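Here the complex is missing a single protein chain, while all its other protein chains stay put.
Right, subunit A next:
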Amino acid sequence: MTALLRAFGLGFGFQARELAVSTNAYFSLVSAPFFTITLLSMVTYSGRGDLASYAVVAPTLMTLWLAALMYAGEMISEDREGGRLELLVASPVSFPALLFGRLCGAMLLALPAFGLSILAAGLVMDAWITIHHPVLFVLTALAVTVSTAATAAAFSALFVLAPSARIVQNTLPMPVFVLSGVMVPITLFPGWLEAVGRLLYLSWGADLMRDALAPEAVEHAALRLLMVLALGALGLLIGGATIVRFLRRARSEGTLSQV
């Protein structure tokens, strides 16, 4: 367990350090305030100012998810192309734990999107969002961030193995955004589709974040927070198993260094 935590910490610190010198990565934040302005304009035009929280939460979660997909798709591939994957596998560090730590570190990139969205709403649209349950909001944001990294771990090995990884990577965001109720409340969907949405940690996270912004008391907050983490943990388990399987196969076939 200590070794796993150490690998996680190593990966997190390493990625945070790399992020600090990767200025290009920050361009992915540019879209968040523009999404906020667009969505806020739509809800304002429709006379649904009560949905303003969607305009702030959605761009933030979208930025988070897009960053996760980007890093999930490229982390292993870049190490492979850079001749580092073999060296990592040859070292005693737990590769899945290291990767999860790195993905969590990479998610730091998306955190400023929260602030940017809130600022854009206030400065441009004069819609200042109040966070009525700040502790819950922060806890949910953290839980969603960790679960996003965990889910990204499940995708990372898959992207290396899939022959058309790039297409999957580009196609995945929209179905996930819709099914998880990031953009549209899933309660508006037919029952069976809502049930599908409930399997995604993001749907629980998005709901909880919006509720944390609203003045009303939040029902079952702890349980819902637990669901976010539990579904994230499931993603991590699947991710860990997929990565171990990928490494075993690559070591067997001699394809660890092949790009």
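Quick note on the criterion: a residue touches a chain if its C-beta (ideal position, glycine included) is under 8 Å from a C-beta of that chain, and two chains touch if they have at least 3 such contacts; residues count from 1.
Just so we're on the same page, contacts and distances are computed from a predicted model.
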| item | value |
| --- | --- |
| Among "ABC transporter ATP-binding protein", "Cysteine desulfuration protein SufE", "3-isopropylmalate dehydratase small subunit" or "Succinate dehydrogenase", the UniProt name of the subunit that does not appear here | "ABC transporter ATP-binding protein" |
| Among A:V30, A:L87, A:I167 or A:L199, residue touching the chain not depicted | A:L87 |
| Chain not shown: contacting residue from A:P175, A:G191, A:P215 or A:G254 | A:G254 |
| Missing-chain contacts mapped onto subunit A | 3, 6-7, 10, 13-14, 17-18, 21-22, 82-84, 86-93, 98, 251-254, 256 |
